[in-house]
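To start, the structure under review is shown below, and the notes come after it.
Complex shown without one protein chain; remaining protein chains in place.
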Amino acid sequence: MIILAYSASEIWSILVMQGFAGLSLFSVLLLMALGLAIIFGQMGVVNLAHGEFMALGAYIVYLCSEVVQNHMPSLAPYYFVIAIVVAFLVAGIVGAGVEWGMMRFLYRRPLDTLLATWGLSLIMQQTFRSIFGAREVTPTLPEWLMGSFKPTQNIDIPINGVFVMALSLLLTGGITLFMFKSRTGLHIRATMQNRAMSGAVGINTGLVDRFTFALGCGIAGVAGAAFTTIGSTGPDSGQRYIVDTFLVVVFGGSASLLGTVASAFGIAQGQSISEFFLEGTMGKVATLMGIVAILMLRPQGLFPSKVRV
Amino acid sequence: MKKVYQHLFGGNEGALGLVILAIILAVILPASLDIFRLNLVGKYISYAFVAVGLVLLWGNTGVLSLGQGIFFGLGGYCMAMFLKLEASDPISTKIQSTPGIPDFMDWNQLTHLPALWVPFKSFPFALFAIVALPALLAYILGTAMFKRRVGGVYFAVITQAVALIVSLGIDGNQGYTGGRNGITDLRTLLGWDIRTKSAQYTLYYVAVALLIGCILVGRIVLSTRMGRVLLAMKEREDRVRFSGYDVANFKVFVFCLAAAMSALGGAMFVLQVGFISPSLVGIVPSIEMVIFAAVGGKMSLLGAVYGTLVVNTGKSLFSETFPQLWLFLMGGLFIAVVMFFPNGLAGLWVVVRERLPGLKRRVIRTAVSAATQSAVIPAKLANSEGGE
Partner (left out) sequence: MPRRRFLAASAALLLAASLGVQAEDYPTAKVNTTGLAVTDTTVTVGQLHSATGTMAISETGSIEAEQLAIDQINAAGGVLGRQIKVIKEDGASDWPTFAEKAKKLLVNDKVASVFGCWTSASRKAVLPVFEKENGMLYYPTFYEGLEQSKNVIYTGQEATQQILAGLDWICKEKHAKTFYLIGSDYIWPRTSNKIARKHIENVLKGTVVGEEYYALGQTQFGSLINKIKLKKPDVIYAIVVGGSNVSFYKQLKAAGITSDKQTLLTISVTEDEALGIGGENLKGFYSAMKYFQSLQNANNPDFVKAFKAKYGEKSVIGDVTQAAYLGPWLWKMACEKAGSFDVDKIAAASPGIEFTKAPEGYVKIHDNHHLWSKLRIGQWQADGQAKVLYESDLIEPNPFPKGYQ
């Protein structure tokens, strides 16, 4: 696809809308990758079931939507935000359970956690299928989330895109504050840097690990909840996102949230641009190949840990 | 001679294990199964090639690749391309707009054979490509990553990404690869109809023979000094590096070897099943192949074969009767193998065998003591009765 003969105002509109599409994709990738980055970066544990935790969040929002529709229709415009919080809590609790039952035995064996979490993802997928059916479901979204802003005649900014962006900014900011300003955040960072020492000064590293894992899963739940505004949810939905999410985290370098942010931004813009100029599938392939190529040249990612673990 | 026996067959024990496997595969199964089920087993055997490669790569070198489907698929596609070209001679395809090219190319309005396909008209080239192309790809990937000390989880995730790229690439280029439908309707190999019953029997035995060959190759690798270096690398890579070995080269070698084995499996798959599709190349099948090796015991070459057969048979049986239950079982299997049976079936076998002498001894001792008790007591009684 070659751009020919567009007027100046059209080009400006293209840039604005493409820029927004890129930012929108950025916030989507960021939301997905944030939870994983915390778990992977802080604990070295790889959770291949991360996508299923996102799907869990989405299903929770669907359930809330059904409950509200059937029993409390007056709450319809407000339920969405509450539903997101519920999604966070449920996903976090399930995550804590998974950590207690399975993950805490596997911390020294990262390759084995890959396999075990893949098994978990299969179980979760089948659970969704058995409970909700094979068909995809969508919650009834409140009216204020639909439609778009129209700053000018040619520019349409979808509201749900703005919502997702706001949510991801909020979440990233919140997590950063939490990690660097709170006591628990301090404990988490300490455990990550030197487990033995942290234990020696009295930090309950087991509890910290459980909390960190639950937090990562909770964030995944929020991401899934946010995606209900973009697409439908089925038992296989988690699979759609998992490779992208991992690449964002690996590309960013596992040690820092900043790396995840930068990586999500770079990949989102790259994919947006290549999708505009190339055809759909080839755009994705080009982006993936670009990431893999860069990773081969710089395998530690953009912002790697400065300490050899 | 004795050394060869040691290396190739792993001593008395190893030879026995290999012979038992060979008998099961080559004699017992063909005798007890009808051709439909035997053809299925042949399909599983082609997966077993990948599992054997993974035993070398993952079990013995500690490098987990979640993208072996790439090489399985490449080998399969090379074989499929040759077979498809053979099935697309101008006479059979005269109904097409452009006779003489594969049907899917015709549907995609191609008017001549793409340059990529032309060399596959030759069988020797196809055979060569089946092994060489995947090995070449493995060499490139491996060198780029191992030389930069990318390992562990990073490597695994990147292999996943490459698997995704390859399957998307195949999907997106329908005219050249058949796209999502894959390459279907393969009929003859050098004039020999591969769909007849007798052909299926022959292909089964060929697959079994090649698999045993791969196991022997694996045995050779593992029993020489290289095998010890690989194991050492798995445990403490930096120490091996400090001892002066070029760790990256060893890893690249094993990666290429595993890739070549997987490709052979892919080729045998195509011959027995009659088609290839990108659904065998992507992330999900690649991870499934890892579980075959894990269930069998990732350190055991023979175990890999048993693991593949067990898991696939379970899948076929369960998906017929309990399709819902099957995914739960499979997920549970992954978790159980990782947490409770890290050495898989082979590990279980070792445990049983080690406890067996102890068991035997205890059984004998109990029996003996029971017997002697009954002898002692009468003697004591006799003594106490008589005397004093």
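Worth pointing out:
Each chain gets a letter, A and B, in the order it is written, and its residues are counted from 1.
Keep this in mind: a contact is a pair of C-beta atoms (placed from the backbone, for glycine too) under 8 Å apart; a residue touches a chain by one contact, two chains touch by 3 or more.
Keep in mind that what you see is a predicted model, and the values were worked out from it rather than measured.
The missing chain, though absent from the display, is touched by one residue of B:86, B:171 or B:237; that residue is B:171. Annotation: of B:277, B:308 or B:343, B:277 touches the absent chain (contact as defined above). Listed here are the chain B residues that touch the chain not shown: 34, 36, 39-40, 43, 95, 97, 104, 106-109, 168, 171-172, 174, 179-182, 184-187, 195, 273-275, 277, 279-280, 316, 319-320, 323-324, 327. Mapped onto chain A, the footprint of the missing chain covers residues 1, 6, 10, 13-14, 17-18, 20-21, 24-25, 28, 129, 134-138, 146-148, 150, 154, 156, 158-161, 229-232, 234, 236-237, 240, 272, 275-276, 279-281, 283-284.
The rule is simple: only the chains that are shown with their structure count from here on.
Interface residues of chain B facing chain A in the complex, by the touch rule stated above, are 58, 62, 64, 66, 144-145, 148-150, 152-154, 156-158, 160-162, 164-165, 168-169, 171-172, 283-284, 287, 290-291, 294, 324, 327-328, 330-335, 337-339, 342. Interface residues of chain A, counted against chain B in their complex, comprise 40, 44, 46, 102, 105-106, 109-116, 118-126, 129-130, 239, 243, 246-247, 250, 281-282, 284-285, 288-289, 291-292, 295-296, 299.
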